[in-house]
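Just dropping this structure here.
Missing here: one protein chain of the complex. Every other protein chain is in place.
Per-chain numbering from 1; labels A and B assigned in written order.
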Amino acid sequence: MRRKVALWALVLGAMAALGAAAGARTHILKMSGRKDLSGVKGCSNCHFVSTSRLAWSKKRPHHAAPAGLVLSPDGARLYVALDDTDEVAVADVAARRVTAKARVAGAPTGIAVDPTGERLFVTCRGGDRLAVLEARTLAETGSVPVGVGPIGVAHVATPAGGRLVVANAVSDDLSVISVSPLAEVARLSAGREPYAVAAAPGSRALVVSRMANITRGDEVPASEVTVVDAASARVTLRARLDSAHLSEGIELVPRRPWALASIVRVRNLVPITQVAQGWVMSSGLALCDPVSGKSVEIPLDEANAYFADPSGVAVDADGRRAYVASGGGDVVTVVDLDRLGRWLEGADETTRRDAIDDLQLSPEYVLARVPTGRNPRQVVLSPDGKTLFVAERLDDSILLVDTESLRPVGRIALGDGGEKDPIRRGERVFARARTTFQAQFSCRSCHPDAHVDGLAYDFDIDGVGRDIVENRSLQGLDGTAPFKWNGKNPSLKVQCGPRFAKVLTRAAPFSGPDLDDLDAFLTSLPPTRTGHETHGRLTEAQERGRRIFFAIQMTDGRPIPYSSRCSTCHRPPLYTDRLPADVATKGPFDSTGKFDVPHLLGVAASAPYLHDGRAATLEEIWTIYNPKDTHGITNYMTKHQLNDLIEFLKTL
Amino acid sequence: MKRTFTAASALLFLASVAGPLGARSGASRPAELPFPLIDRFESFGVSDGLPSWKVHCVLSEGGRVWAGTTKGLVVREGGRFRTIGPEQGLSHSVVSSLAVDPASGDLWVGTFRGLNRVSAGRIETFTQTSSGLPNNVVYSVMVAKGAVWVATAAGTGRLDLKTRAWSLYDQTNTLMHEPWCYALAESPDRIYVGVWGGGIVEHDPVRGTWKEYRDPDGEPDIDLLPDDGPVHDVTSGVSFSDGLLWQSTYFGLSRYDGSRWKTFLKDKSPLVSNFINFVAAKGKSAWICTDQGLAVTDGEIWATYRHSEGGGGLLELSRPGKGIERRRMGTALPNDFVLGASVGKDDIWLATSHGLAHGVFARPGTETKGNGK
Partner (left out) sequence: MSGARSATGALAVLLAVTAACGVKSVSAPDPSRTVLADGSRVYVSPEQNETDGLYPARPSQLWAKPQGDAPARQLTFGSASVADPVVLDDGRVLFVSAMPPSLSTPGTHLALFVVNSDGTGVLPYACEHDGAPYVRGPRELPGGIVAFRASDSPGGKERWESVLSARPFRSRGPLPAALVKEAENPGPRARMPMGRLSTVDPSKKTGILLCLDARRNSESESPLPVTRVRILAGGAGSARALGEVPLAADGSFLAEVPADVPLGIEALDEQGRVVRALAPWIWVRPGENRACIGCHEPHGFAPRNRRPLAVKEPPARLTLPATIAETRSRGGM
């Protein structure tokens, strides 16, 4: 009897689902005249969507993942910023254990110490502020607002007193802060996502930007090292790093005219026909001269092995060794700077230019690879140079490495590692490179923080030179299936499944449990932070823009057809109806003009736009690429109205 | 009797020597002048490295001189000129205006196809299609109160340097008569926009209000009633300093002290020409760039620099009740059609339609030097 009931329930449920889908299609056909509705499964494409039911709205476990590290000047204490738990911890180095923690609101991320060791300076990337802590007690003694999303910070000694330079990753600028009195003295423009800061003699600070600039067409992307005179609060130099992105560490080399910045050399303009031979990307270091701005990029990878996602950099006091964490390769690469210097001296202009592509070069100067725990990111050296401290971000620990033997000698535990948390396990899958051929890259390599790198790629599966597509953010994507620009992947598990392995990683697909954890991690990510949060109150311009977005008629009263209204396809709360749409953006090398309607949450921080990234800014979507009102009816708008619309979109 | 005659003769003699045809050179600054005198001019042209003869605008800051030409932006550093044009990433070769952000040192460059930020060698461009810039034809740019202001052919734009938000102002949301904005100026608590055909609009950024100043005559060709308001609605330049707002037009000059206007016309004042391209206020005085030379005045005393008919330069100094004192100068402007000025403490740089000029102010008691570079 029970079986009969279950069977009937199944049949009725299937009929209800089919009926719901059919009903929904009839409804949409009536509203819009649209017939291509195979993607419609029911009412939930447009209705009954609530962000409170999405995975990223739910509470999740937090972990003591180390974000920033700094040692006290005497090397006795290690201070660690724990962004996920809103804490700063202090550990006794000799005892190798945490002795105290203090709450610091706003996701403490970067940390620096003043030369006396009495004060700590902590960037709070969620609170857009710099906090000052008394080092002895970890009590917060001051706070100053800075730009949006501050990450890196360095203390610079100047004739005018101590200054801090803070890299504001979301607002793409730098804050120069006087320590006493604590105040921001200047806001200077940087590259895209300035990330790491290193102090340099002569009142200078060097800042490396994590992402390459937004490019148009077949332009070669480049990131930037910004040299700041902290005394005069002026940018004195911008050095270009060709085809470099994901730079998360920079350090000046004593005795040499270099700064070292970790880079990923990306090859987004080359069709991805293979992964072998560094075809997609490779990791390296940029040797940047902070006086001339010239740079040479050198590989850290090998011909048949890669050490993906280079991150933090530490250099010893003599300038003889550099240590570079490979976040995806779970190693620290040790570079002999004397050997590197000798190679550089003997290298002519062409050799230097081509060095980054020479995958057999690194044995000239790489001394060793020290295995670490998961996702090593920041590294600091003890003042005597004998111990290297490595933040193992996804193990919630700090690894101690003896620099003479180049062997791990201990760990400082910060948390339990989060093994039981599928989101944490999924983040590990996301960050590890060994699921790609020769461990060349990880998911993070193109999706730092699971966001975008702003580049377009040519996946050869659609034909070489065909269907070039822009990277899409993975933040805030729960509830926005299907995936892929052509909308062919109905779920994340399909998106990251065997086809992904075939097309991109050129290795075995993720295992079932890994895929489950990856799904848990990705769906837990809230939308990107853009720095345009409204806290519930729109400005006048944003409100005008909101009305334009939801307008059903033009300024002169003419109606806007249902299918041409912004809010039809970009339906809140996720600002997508999850259906394909043809907005007449098919290019000469595209096989289709129908693309999955992207969600708009965090859109302000997701440049460039449209499926191939041809629109460098939001404005260009309509000023250049909508001449015939095929992407919404917008040509009636004045510049005022378009500006207001953009201001509203920035708030999403 | 004899002594009186002798003294009178001496006085007459001295007067004759110091008269209109006196060949006295020398540009020392008598104590009563409210502005410095230019001692000599240096001229620079294509042969010195400028990309074109016509220079639209000039800005001197921090030891560097920037100039906007029809063929790009040029910078003079260490005595040498270097051009920055579209090949280096500038949005257009016709550079119309320049401004430096004192907070960061960044240079903002207005061109006929967009706005550029030049910062430590990197150029970032903003066009009307890629940003909230109202229009690509940028006539004037100014950095004030934490924002970049641009006067364009379709309104004035404001880019907040912290939030990166654009605001647009034109005839639809301000008192502007029309959207063609040509000039910008800043006072401690106001922004002034010179509107081409719309006089001047004054903006209070705190309250968000606007106030309009129009020529009350409404007569395009004459100043019917002097001192009743702006001399004309076609504003070519605005500048503010020390409580005084100056307006340049193609039909004369105006000055506003917050309650009273004063107008200056060629046939009613020592103003050398009503056709004024640009005005740069400094202290209580203003430097006036006309089509027939350069003038400086505090409204009472005037000095005008132009070519002499016989060749060389001519300084004409006019003081109330003292007539015009003319002095020959060994050097002159490269051209009397002056388009822009950047006034410093010890010198002035001038954009003309045939070259860039550097005017060195005289120190007290020094004699005029000859031509030199």
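Methods note: a residue touches a chain if its C-beta (ideal position, glycine included) is under 8 Å from a C-beta of that chain, and two chains touch if they have at least 3 such contacts.
Keep in mind it's a predicted model, so treat the numbers as computed, not measured.
Contacts of the undisplayed chain with visible chains (whole complex): A. Considering the full assembly, A:V464 is the residue among A:L29, A:V464 or A:I552 that touches the omitted chain.
Considering A:D74, A:E118, A:D354 or A:E540, the position touching the chain not shown turns out to be A:D354 (whole complex).
Contact with the chain that does not appear here is found for just one residue of A:G13, A:P498 or A:P513, A:P498.
From the set A:S243, A:T403 or A:N643, the residue in touch with the chain omitted from the display is A:S243, counting the whole complex.
Contact with the chain not shown here comes from a single listed residue; of A:S38, A:T116 or A:Q274, that residue is A:Q274. Listed for chain A, the residues touching the missing chain in the whole complex are 218, 220-221, 242-243, 265-271, 273-274, 276-279, 282, 302-305, 350, 354, 356-363, 437-438, 458, 460, 464-465, 498, 501-502, 506-509, 589.
The rule we apply is simple: only the chains that are shown with their structure count from here on.
Residues of chain A that touch chain B in their complex: 147, 171, 186-189, 224, 226-227, 232-238, 293, 532, 541, 616-617, 619-620, 623-624, 638-640, 643, 646-647, 650. On chain B, the positions that touch chain A within their shared complex are 103-106, 117, 119-122, 124, 128-132, 134-135, 154-155, 161-168, 170, 172-173.
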